[in-house]
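Worksheet: the structure to be examined is printed underneath.
Of the protein chains in this complex, all but one are displayed in their positions.
A and B are the chain letters, set down in written order, and residue numbers restart from 1 in every chain.
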Amino acid sequence: MNLIVCLRMVPDTVEELEIAADQKSLDAEVLRYRLSDPDEHALEQALLLKEKQGGTVTAIALEMPEIDDVLFTALAKGADRAVKIAGDWARLSSTATARVFREYLMGGGQNLAADSLVLLRSQASDELAGEVGVCLAENLGLPYVGVVTGVKVAGATLEVIKEFSGGLRGEFTLGLPAVLGIQSAEKPPRYVPIAKVRAVMKSARIETVEVPAPEQASVEMVDRLYKPEAAGRARMLEGTPESVADQILEILSQQSLV
Amino acid sequence: MPTNPLPHPDLDPVAGAIARLLLWLIALGSFGIFGWRVGCIVAQLRRARPENRFDRWGERIFRVFRDVLLQRRIFNERAIGWPHFLIFWGFVLYATCFNWSLLRGLFPISFIPYPDDVPLIGLGLEIFGVVVLVALGIALARRLFFPPSRLHLSLDANLILALIGLLMVTAVLGSAFRIVARGGHADAWAPVGSLLAPLFSGLTPATAATGSKAMWWTHMLGVFFFLCYLPYSKHAHLIVSPFNVFFTNLRPAASLTMAGVPEEYSAGASSWQEFTWRQLMGGFACAECGRCDRSCPAQNSGYALSPQDIMHKIKVHFLDAAVDKKAGHSPPAGQIPDGEITLAGGQIQAKEVWACTTCMACMECCAVWNEQIPVIVQMRRHLVGQGAVDRGVQDVLDRMNRYGNSFGKSDRMRARWVQNAKLKIKDARKEPVDYVWFAGDYASFDPRCEEITVKTAKIFQQAGLDFGLLFEGERNSGNDIRRIGEEGLFEVLHDKNLQALAKVQWKNGARTIITTDPHTYNTLKNEYCWEDPVRVLHYTELLDQLMSQGRLPVSRRVDLRATYHDPCYLGRYNGVYDPPRRILQRLGITLVEMPRNRGHSYCCGAGGGRIWMEDTEKVKERPAESRIREAVSLPNVSTMIVACPKDIAMFRDAVKTTGQEDKLQIKDVADLVWEAIAAEELQSAMK
Partner (left out) sequence: MANPVLIVAEHLKGELTEVTFEMLGLGRQLADALQAPLWALLMGEQVRALAQHLAVADQVFLVEQSGLQLPSPDQAAAIVKAAIDAQPVSLVLVAGTNVSLGIGAVLAGRLGRPYVNFCKSVTVEAGSILFTSQLFGGKIQADVKLPDACGVVSVYPGAFPAGPGRREGQPPIESLSLSAPSPMVQFKGYIEPETGDVDITKQEVLVAVGRGIQSQDNLAIAEDLASALNGAVCASRPVIDQGWLPLSRQVGKSGMNVKPRLYLALGISGAPEHWEGMQGSQLIVAVNTDPKAPIFDGAHYGTTVDALDLVPILTEKVKAKKG
């Protein structure tokens, strides 16, 4: 199988996010990026499929700060190739991102191999203009299922499980080549020791490619970005556990819950 | 009338060619079996990972003298201390005399006497004979009626006790028979024999002579049997433990750096070839006494870890796989679930290895100086290398790699406590300083510890110390990351810390780093590769110095009856026991020691990455809870004083879960120093 994982970094929310002066983007000074959890799951699912079905795993990512670490880690986990798409992509909208990935995958007039499966995370909290996965599938003209939590391969057909809500899931089938939006892999993402990543950094290479930037690279329609005002915070109950328990009991009694 | 030193012709047990031939055959046979077995084991040990323990011979010889000949650690357990010491020296004497007897028997040079016939030696043999019998009696009674927990009660052990007893009995009876054979006169040089001789006065001299020869042969056969049996029994510790001590670790305590480059050893060990010969040897040196288990906080809490079993299982695996080469040495059926990583050929399960807090209590009390912790860490390295790590630990490692701390907070938040307390502290990367204060993760990020860190800063300021922090440049020192087995991540942290420290402009010659956390202290001091030498001080060492120099005068005495908990990485690992005690004394505190103090301090359970691991097993009583109960049992003691931020976190929790909030408060040394030195206004400002 030709497994392709399109990885994308998201802003790390461990720090306070700040708005840039133009009020239309995040302040890049304080911004740090990390690979999102569902991205890790997408990579893990690809590796699991490779272990079961054979084939190769190619990890592709847009150039971002610290992306090399991500790609080397992917190689250390078992990916066969790592590709970095050079450029300044920080302010790229999600739809434009999908176009860039498409450009790379179909660039030079080549087609995706018949047994190709593209995996990405299902959705991320910064995809204001649309989910990258589904846009990429649209651009490639391939079938797509999102929120996938299980993948089985039967010849040239995929059987996938999509998560709805409340524990309800649905089973879908689709043919290869296809694009899947992964919510979670069948197993939690594997751990690869740092020593192995450092060894890979010395022995392996990341391929760097150029792809023409798409028009409409940044989100035009955002009027402004801002931080929400802290709307109505909870009334905090203070005191010892004993006293707080009394206060809660009082509140519950008032609501006729006790 | 002195005994004739020359062998009485009728009393020579090896008289005649047949007897001599027999002796030769038996001797060659037993030594052969012994030598063969030992040779096989040594040959395989040499194929294990190399390790340089051949340096510093002088020190090593001294260690053998102190720890083997003087049996230093044996005396730590009172009931068996003297008995074992006496059995040991009795054995030394008897072994010497055995060889003497054997040589005399094999090579009949008539003017050389048998050892029994040399007055002083004969006396020694007799006295030790009785003394050893008494000691054996105590040992046996202890095994049968009041064995300490985790003492491995085995047929092997009882067999050996019986055998040694037999040897003593034959020696003493032999002496009695000889006296009767010589006419029954009491011999001042053979008091015990003389005492027993009347029991056999009815025998003719000839019969008595036969009896004495029979005793000699029984004795020798007993030893020959022992010789053959020894390499297969726990009593191999007799020959191996002196070597174990000779080849002991002379580097910093439980050093985890090994021969070769890190890429070679960071993959860890699972099968025998990956352990070092010294580590494998430890299994044979182990006398199965159980001291390590008794002192182990994991074992006492009910976790799967038994340090004794770890050494034993590796030995079993080594014997199966290398020495006996048993085909397909697979683990006992049903023990290892599918897909799990096996350790030591399946003998050891991952959960045993993860339960260790690396407190070093086992190594501190091991009487043959075994090194359980490096063995455990080697196996952890293997598990990490295979990615066989719990989700929770994985998350910690990921966060540690990304942010340089285990709290998952941005590295920029590390020194936020300085802002919160409105302190002005130098940035050591930008301004010249005398001291760099490496506060550590818990002191910087954990809200429970923040107040103490602030007080520490103010104490430094009051003493007029010229110090600075590394602010965002500081990373976790990596001590516990290393002990989890993530050697690669340890290196990353190590390199980043050194990079930050390289920016520091030290004012005076002495580059000094102060640490709050004993874990930080241990790794910076012992494991970091400093290009230029650096002095690392724990803050209690520094405060002790400052106080003795008069730079921190005590303005009010702290009237408290308290106990002090020695942190593992400060005490056992680095021998820093007195500076904190001196500080507390100067403050006017009445110090009451807990039964498990100093080198026997009981771990709080946080070390070795345990503070980041979830309890997956049913726990009898967590280590910290046991320690709280110990403190509370002291009369009229209201406070337990600690010198480590992780202790604060663990013990304050444990005080709650044991319901002792009214009886015991946990305070840091810094809390009390601040109480004693701070001016009134500053005190009330802090409240």
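Everything below uses one rule, namely that a contact is a pair of C-beta atoms (placed from the backbone, for glycine too) under 8 Å apart; a residue touches a chain by one contact, two chains touch by 3 or more.
Everything numeric here is computed off the predicted structure, so don't read it as measured data.
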Query raised in the report: What are the shown chains in contact with the chain that isn't displayed?
Result: A, B
**Report entry** Residue touching the undisplayed chain, where the options are A:Ala28, A:Ala86 or A:Leu252
**Finding:** A:Leu252
Report summary line: In the full complex, subunit A touches the hidden chain through residues 11, 13, 17, 19, 26, 95, 122-123, 125-131, 133-135, 137-138, 142-147, 159, 161-175, 178, 181, 183, 221-228, 230-242, 244-246, 248-249, 251-253, 255, 257-258
Report summary line: Where subunit B meets the left-out chain, the residues are 614-615, 656
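Just so it is clear, only the chains that are shown with their structure count from here on.
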Query raised in the report: Counting in whole Å, what is the centre-to-centre distance of subunit A and subunit B, each centre being its mean C-alpha position?
Result: 49
Report task. Please name which positions on subunit B make contact with subunit A in the complex. Result -> 262-263, 266-267, 384-385, 387, 389, 391, 394, 397, 401-403, 408-410, 412, 486-489, 491-492
Report summary line: Within the complex, subunit B is touched by subunit A residues 12, 14-15, 32, 34, 188, 190-199
